[in-house]
Structures are given as structure tokens and as C-alpha cells.
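Every protein chain but one is kept in place in this view of the complex.
Chain naming follows the written order as A, B and C, and within any one chain the residues start at number 1.
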Amino acid sequence: MSATTEPRITDIGPPHYEKYLHPLIKKNYGQWKYHENLAPGVYCHVAESGDRIYTVRAGTPRLLSVQTLRIFADLADKYSGGYLRFTSRNNLEFLLDDPVRIEPLKQELIALGYPVGGTNNAISNIVHTQGWIHCHSSATDASGLVKCTMDALYERFTHEDLPAKLRIAVACCLNMCGAVHCSDIAILGVHRLPPKIQPTLPRVCEVPTLIAACPTGAIRPAVVDGKHSVTVVEQQCMYCGNCYTVCSAMPMNDADNDGLSIWVGGKVSNARSAPTFSKLAIPFLPNNPPRWPEVVEAIVKIVDVYAKHARKYERVGEWIERIGWPRFFQLTGFEFTRYHIDDFKHAALTYARSAHVRY
Amino acid sequence: MSATTEPRITDIGPPHYEKYLHPLIKKNYGQWKYHENLAPGVYCHVAESGDRIYTVRAGTPRLLSVQTLRIFADLADKYSGGYLRFTSRNNLEFLLDDPVRIEPLKQELIALGYPVGGTNNAISNIVHTQGWIHCHSSATDASGLVKCTMDALYERFTHEDLPAKLRIAVACCLNMCGAVHCSDIAILGVHRLPPKIQPTLPRVCEVPTLIAACPTGAIRPAVVDGKHSVTVVEQQCMYCGNCYTVCSAMPMNDADNDGLSIWVGGKVSNARSAPTFSKLAIPFLPNNPPRWPEVVEAIVKIVDVYAKHARKYERVGEWIERIGWPRFFQLTGFEFTRYHIDDFKHAALTYARSAHVRY
Amino acid sequence: MPDHKPKTELLDELEKGPWPSFVKEIKSAGQTSASAQDLLRQLELSYQEKKGHWKHGGLVGVLGYGGGVIGRYSDVGEQFPNVAHFHTIRVNQPAGWFYTSDAIRTLCDIWERHGSGLTNMHGSTGDIILLGTRTPELEPTFQELAQAGFDLGGSGSSFRTPSCCVGMARCEWACYDAMRLCYDLTMAYQDEMHRPPFPYKFKLKCAACPNDCVAAIARSDLSIIGTWKDEIQVDESAVTEYASAGLNIQKDVCDLCPTKCMAWDGHKLGIENHECVRCMHCINVMPKALRPGKGRGAVLMIGGKAPIMQGALLSSVLVPFVAADELLDTVKELLRRIWDFWDEYGNNRERVGELIQRVGLPAFLDGIGLDPIPEMVSAPRDNPYIFYQAAKDGAK
Partner (left out) sequence: MPDHKPKTELLDELEKGPWPSFVKEIKSAGQTSASAQDLLRQLELSYQEKKGHWKHGGLVGVLGYGGGVIGRYSDVGEQFPNVAHFHTIRVNQPAGWFYTSDAIRTLCDIWERHGSGLTNMHGSTGDIILLGTRTPELEPTFQELAQAGFDLGGSGSSFRTPSCCVGMARCEWACYDAMRLCYDLTMAYQDEMHRPPFPYKFKLKCAACPNDCVAAIARSDLSIIGTWKDEIQVDESAVTEYASAGLNIQKDVCDLCPTKCMAWDGHKLGIENHECVRCMHCINVMPKALRPGKGRGAVLMIGGKAPIMQGALLSSVLVPFVAADELLDTVKELLRRIWDFWDEYGNNRERVGELIQRVGLPAFLDGIGLDPIPEMVSAPRDNPYIFYQAAKDGAK
């Protein structure tokens, strides 16, 4: 350590957000009065002061190149004084003080291939994860699934004609990086074979840690070629991949058996009903890149049936709760199987414990 | 075995019920059209044929001497052609074809000390168990608790002025012989000390059976004086008494620590809301025979608060569900303690998992 | 007869007050029964000490039966010799708890001769409880009961005495003949009732409509709850009568319907029957105007029980609808399969509901040969821990 070297900068935290706020937002911070939805993808927030800020929202693939980001920056300079933000669902928002610029911005965005919409009762962007782009755990690709699903639901993004908000999420393995477990519709990558234990465990893979990692106690100590290792009781494995997370010598990938499951009826907001988990709709669909037709068909089916049957303000789960799960399976034509019946820890609490039955 | 002895009669089952049915009931069996509530304790059922059968219901202590039963038989002969029945809550019902006899029967019942009522939105008889009368498991006496509680609620039996039905049950230990676990209000006898293991286990008490009997795994094998026995890890014991049920050498009774807990909001019917379990209201009240004033006071409090605040048709649990548990504790003045928070198997599912909060 | 007036200061307090007193009952039995007197004395001691005085029951019973009697011994038998042995006899009640005065007197006479003269009318399971006698009296009591047409009920790891609501005998809502089904099933399983064949007790209760006046869903391993498949029968003019009599149909009926499938426009009551969950509320409120549909039967539910030992369970849907005339056969066939599975896989003292919880409903359904259907669950699983089978058996 020499006194002359410049001190290395650490622990400065993120930039302070105020630097990036539109002056009109800084002025009216915490003083907003109400908002109006001017068109799909376009909001106007009105402050107590009478000031108005206009938001134009566009869909993105989330995976963005620096080239594209620079285009967004240029658009911001051109239309919104250089101010932009991203939403919690990876949409892009431009913040305008002049309503006259809304339409030209929209047109330019659309021309560039970025759809304007996703607000109000539209289907917004799909929250998703890494998939084959960057993760070792993935049973499928996330970006590809998002692309083909949103292609099919494009009109639902640019129009706000659903009974309520509808949030879709994709996660490529049971770790569920995102809010797949609480989404109106979720696509979840699943493995269906136990880990293939490699002949020798690397040093980081400690046997007790491995045993503790298994939610069902399927992992047992074993001695292989005189070395401490483990075996998996296959009947007890439900392919969660947690052992693989803690030890690279337990890979799960399998081209034929990996695939997708579809979940429905979760939500996060406290509006009306309490936040709730997504429930199993389809236990398995094949991994069929590049366009996963079976998955897309199933999602579109759910959205269409929901759009047709739900009442205004009813989220997917609230609608199913009202009509009952048997009718959901009837209306969608999805098969109800043994897999739909929970058999994990709190399973018995999901059995139908009343004589309330619909015919 | 000699061919001359009369064959011993076995496995004949109960008498066929038809023998005991009032002719008017036999005639209109399955052909009832509707019923009317003529007065507390008095029903009229009208058949498709136009026939009418009148029911007069009276409360009993359930524990009945042959002397009293003969009095009931005499009343039946005098007023109802000899036909009578008991209800699923241990009330007595006389079945009359002549409405003129209703009033005299009522008067005679009341004069004999058997209150007429318990129908409709009255508090009916308390379903209960053996207690110190006949059971080895009991943490309290059931009959005594019923007597003092019903003395205090007498007017609620003879009047039908509650918002809905209100069912009370008493059980003298966690075996809950009855429907304590699904009652509007339940009084439950509890132990609060671990079993006192006797020095030597009788032969029927097998150690593996004992270990398996404990829901929390508190029982461990031990060798005492060279003999196979068990110990109890006191921190893990929650005094359920199941070990005592399977082995007499693990008695639980303790004059100072046994007592009562109060539970509310359970129901059995499918009317409106699904059947549901009773929830803990008061974790412990002392065993204070002969009149258990603390228990009676608590029950009366719950009934009064419910009567005052619930809406028509709302069962106790439905009412609390609407106003929220915090308000229930406020209104009754009962203390909310650590014991109210579940810590058994599915405990985590009872935590408040939404931002729905009342202030 | 010893001293006719035991000193019972504490219990005497319980003769006061308007509700009929069990102490009076014990005293009244005590007029002719020494054991009733000693019961009172022992009970007074319990009240003083805040402690029961009964020992763990032993195995007592009648010849050839493995149940029906609860053995009971006092731990202060020297002090109260007449209750040193004080066994209870469970007598199978007539379905619906109907009696004639003669039947009552017959029971009283037998019990006065052979026991304490004290009864419970009835026990929580439904039996006539004859409360307290000595071992030598058991067989004679049993034989006299049998002569009079009565038999013992269940105890131990047996098929327990079934019970049922009053149903068709006096209720307009009965969707199947609960008393008859209860009787027929009781007769069908006399052997299972009297010679305990199971890992633990098995209870069955019949409620003829969803009001469940026998608490079947909470207290029986197999709960048979009446319901209907078609449309609620509506008598329009009676609806109008209720409205003009002051019933607030919107508030008291429609708003409380759990599925909000009813509409009232001030004149006509509309019901979207395919949304109705057959809860009974509207029918309960307007018995003259509404009635269950005509396509009647029952939903079969499995697993109800008290807390010991894995926690209490309400029964859950096993078969959402069985037509009334197919009930007996269907229930018998199902019971055979359920009992086989329980027999093979159930642990000692494991109720069938707990077994299902342990092995999982899908495995149980496999075992008894039923297909999974969405009516069996309140919602499909929300956790992704799925035991895929096809994959296990090899890729497909």
C-alpha cells in the first residue's frame, strides 16, 4: 500500500435517484393527485400543482444490447428531455412534459419495433429469467418462450380489453427467479429425471450439505470406489434441482425429459383478494424450441377463456375461484391428473373439505 | 357345546327403526314438504299429504337415570302416542299429531325441570363427554361444566334471539370425543405437564409403540434400572396425552396444572361458508369446580358480544371472519398471547400473508 | 344399600340453577343403585381434588365380541367398592334415535337389574351408553339386550356404530334415506363392528343434506352427505309470499349465497344452478319456497377425525355425487377397497384420513382404483415438487 496510489472506490452504493428525475417530477414529488389513462401505453399523472407528466410505455425484450440502449437514450433526448425509466416488468417508460410529443414518440417506437402498451388491463411484459442464455440450472430457455408467447399475445399488449390486469412470468427452473409462484399465468421449466451423480464429487460438495439440501430426504450417503459420495432414492426425488445448486456433480439436464409446466391464478396485489400462489394447470409440455407451439397454444387458450368468461375486475385466480376449478378444467379442456393433487408437506390442506360441489 | 342349549344370540344389530316410528311419520316418510317454527322448542312439519307432525323439544343433561327415562316414557304415552326420540345433541323430542297437546306437554316438561327450546337460533344443548364420571384421560369434568354453562345460558336455550345457530361443545381432553374441533364455542380440558412416567412399564406398553404415539417425537427410549423404558424430552411435550392412551404408566393428571381452554368459530354445516375448525380464544382457565366461574364468564362474554355485533345469519366464525380476529380480541377483552399463534405442523399457513390490515 | 345420602357439598351446588342437573340424576339412580351412590362419592372426591379417579381401562367384554364394552376401574376402589369395577356397555341405538316408550322401559328394566341405572342418551358416537357395571354382569346384560332385539355397538379398532340424522322421517330436505342406509350398513358390517379387524377405529355417519345435522364431516372417516345434481326447486308464489311478509331477499338470501349465483329483481328469484355449490343457505331461509332438486343422492367424503395424532381433519370429497338408489352398493364397494388399502398400508392407530395424508391422495386413489378429479381438491397444487411418474419409468 503506497500513499500515492489513488484510493480504490468501493461501497459507494447506487447513484442517488434524484439526479435522474425529470424536473417536473422533482417539483411535484409526493404531490401527485390522480392519473388518467389516455391510451394503451400512455398515462397522464396530474399533480396538486396542476402540472402534468405524461408517460409513454414500450415493451422490450429485457435482453438489450448497448446499441439498442443507445437508441433509447437518443429517443429520450429527442422526446423527453433525456429522462427515461424502466418498470418493474422490464418495460421502458419515457417521461414527457409536453403532450404534443406523445404521438410522434409512439410512432417512432412502433416503427423501431417496440410496441406501445402494457398498461391498465393489457397483458404487460413477461417477467423472466436467464434460461440457456446464462444459467446452469435451466430446464428450458426463458427468452425464447417469452418471445413466442408475446408474439401470440401481441394484441393483448397493445389493447387494454381484458377484464383485469394479467401478469405472465417465465422461470426456467424451480428456483423461480421472478414471481412465477404468484402470477396470473406462469410457465415453469421442469426437470423430470433425478440428478445423474458424477463418479467423483468435487471437494466443495460435502455429503452432509448435500443430504440437507434435499427437501424430500431422497439423498443418502454412500461409498463409491472407497470414497464418500451419495445416492439418490429415485422414488423420493421430485427433480427440484436443489442438490445440483449446491453441488455441480449432480447435473439434472436431460433433453428428452426436461420441459414446461403451466401454472395459473396467482397474484401479488392486495386489491380485493389477498395475494396468492399460482396453481398447477398443466403438469408437462415438451420443450419444443424454437417456438414451443404447445406452450403458446396453452397460454393463448387460458387467456381467451379468461377473457370470455371472467367478470370485470376479476383477476385470473379470482375468476377461477368464483367458477370453481372443475369448470376451469372443463372450459380449457386441460386434463386433470394425479399431478394436480398436491402431495408435498401441506397437501392435506388442499383437499376439498366441504360438501360445496358444483355439477 | 350341547345341541340342547338355546343358541346364543349375536350380531343381530340394532332394532329396525321402523318399529319405533310414529304412524304419521311412517305414512309420510320421505314426503315432507316444509316446516314451521311455532315457538322455541316447537316445530311443525307439513307433509305433501297435508298431514302435520308436531315436535316438542326439551333439554336433558344427557346423563339420565332409568327413573328419569321412565318419566319420559310416561310423558310420551300421555302426549305423543308413546313416540319419542333423541336428537344428535342429546335433546329429547316428542312427536305429536295433535297440536292441542303441545301446550300441556310443554308445561309439564317445564314443571319437571326440563326446559323447552333449543331450536332454530337458540343455543342448543352442549355436546359433551365423560369427564370425571367415567374417563381416565380427563383433565376436567364435562357434566359439571355443561351444567354451570347452561345454567348461565338458560334464557338463550328457551329463546331464539341469536343471529344464527350457536353450538357449544365440551371435551375433557385432547381426544375431543364430540365435535369440539368444529363448534361455535368449545370448552376443552387440557393438561399442562408432561406425563409422569411410572418406574416400571406394564407389559402391554411396548417402547416402539410408545415412541410412535408421540406426535412431536418427545418420547425417547431409555433404560431404567436395567429395564427397557422411556423418557420424555419435556421441551417437546405439548401434553396431548396420546402416550397415556396407549400406556397406563404415563399418567397426565395434575390438580394444579390441568384446566380449560376456550375455542371459537368452528362450524359443521355447509350453509354459506365451508365447515371449519374452532380457533383458540383463551389458552388457559383454571379448573375451578363446582361452578367454574371463570369459564362460565368467558362463555357468556363471547355469546353476549356475538349477540350484540353479529349480523343476522352469521355464525360465530363467519362474524369473526368479517370483523377480523384483532377486533374479536378487542371486543371480548381476551388477551392475545404466544399460544394463539400456531406452532404445529401447518403453522406457517396461519400467518397473515397479505397486507390486508384493519386499524 | 349403604348410606342413602352421601355427603356431597360441592356436587350439591350443581343441583341448583335452572338447567336439569346430572347430579340429581345420579342421586335418583342412587335410590336403587349402590354403584350410583359410590359414583357420586368418587365424583365428589374428584371435585375436591380437581382430579379424575379412573384407571386405564382393561380388556373386558362379552363372549365372541372384541368390543362394545369400555372397561373401567377406580383408583380409589377400596374407598368406593361399588365402583371399583365400573364398565360401560355401548348399545347400538336405533337409526335416528327413535323409540317407543316401551322400548325405553325395556332398556331401563334390563339396566336396573344389571348395572348402575345410569345412562347416556346418547354417547357422542351415537350409542346408548349404559354407564357402569361389573364384569360378571356383562354377559347377562348382553343376552337380555339381545332377547329384546338390541345388540352392542363398536369400540376399539373396529367399525364404529354408524349414526344418521332424522332425515326422511321428519325432514323435508333429506336427499337420500339416511336412516335406511345407516341401518343397512350397520347390518352389513356386524362382524367388523364386533370383532375389531382394523388398524384403528373407523366411523361412518349419514347426513341427508349439506346442513349435516350429525356433524358427519367432522366426526366420521366416511361421511355421506346428501345433495342434489339438478336445479333447486322454486315455488314462485311462495317466494313472493316471503317477500311480502318482509324477508329481505336481496340481503338475507342473495348476498349471503357463497357463489353469488342468485339474483332478485324484486319480483323474480333467478338462480344460476351451475354455479350453485349446494350450500343450503337459501333453502334454509325460505323452506316453503325453495327445495333441493329432484336428482338426489350424496357426496361421499373421506377422512374426518379429531386431533389425535396428526391433527384434526374434516372429511374431503371422494365421490362428488352418487345417486340415492346406488348409494348402498357404491359405499359397500368403496369400503371394501378402502379397508383393503388401509389394512395393507395403514400403521397401527392411524386413521384412514391420516394414512391418506401420509401417502398422498394420488397414491390412495391409485390404491382404491378411483381416477383423480378436480372436485377432490379445493385447488390444484401450488408447489412445483411433482413426482413425475412417466419420466421415472423411462423417457416418453
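Just so we're on the same page, a contact is a pair of C-beta atoms (placed from the backbone, for glycine too) under 8 Å apart; a residue touches a chain by one contact, two chains touch by 3 or more.
Keep in mind the model is a prediction, meaning the values are calculated, not measured.
In the full assembly, the chain not pictured is in contact with A, B, C, by the touch criterion defined above. Touch with the chain omitted from the figure is made, among A:Thr55, A:Thr332 or A:Thr350, by A:Thr55. Listed residues B:His181, B:Lys267, B:Arg291 or B:Arg315: the one in touch with the omitted chain is B:His181. For chain B, the list of residues touching the undisplayed chain reads 174, 176, 181, 188, 190, 192-193, 215-216, 234-235, 238-240, 254, 256-257, 261, 263, 265-266, 277-281, 283-284, 322-326, 328-329, 336-344, 347-348, 350-359. Residue positions on chain A in contact with the hidden chain: 8-17, 19-21, 25, 29-30, 32-35, 45, 53, 55, 59-70, 72-74, 76-77, 82-88, 90, 92, 95, 113-115, 127, 129, 131-138, 141, 143-144, 146-148, 150-151, 154, 157, 174-182, 209, 212-213, 215, 240, 242, 244-246, 248, 253-256, 258, 268-273, 275-277, 287, 289-291, 312-313, 344-346, in rising order. By the touch criterion stated above, the residues of chain C touching the omitted chain are 307, 311-312, 382-385.
Methods note: only the chains that are shown with their structure count from here on.
Averaging Cα coordinates per chain places chain A and chain B 49 Å apart. Counting partners per residue, chain A has 353-356 as the residues that reach two or more other chains. In chain C, the residues touching two or more other chains are 210, 212, 217, 225, 258, 277-279, 314.
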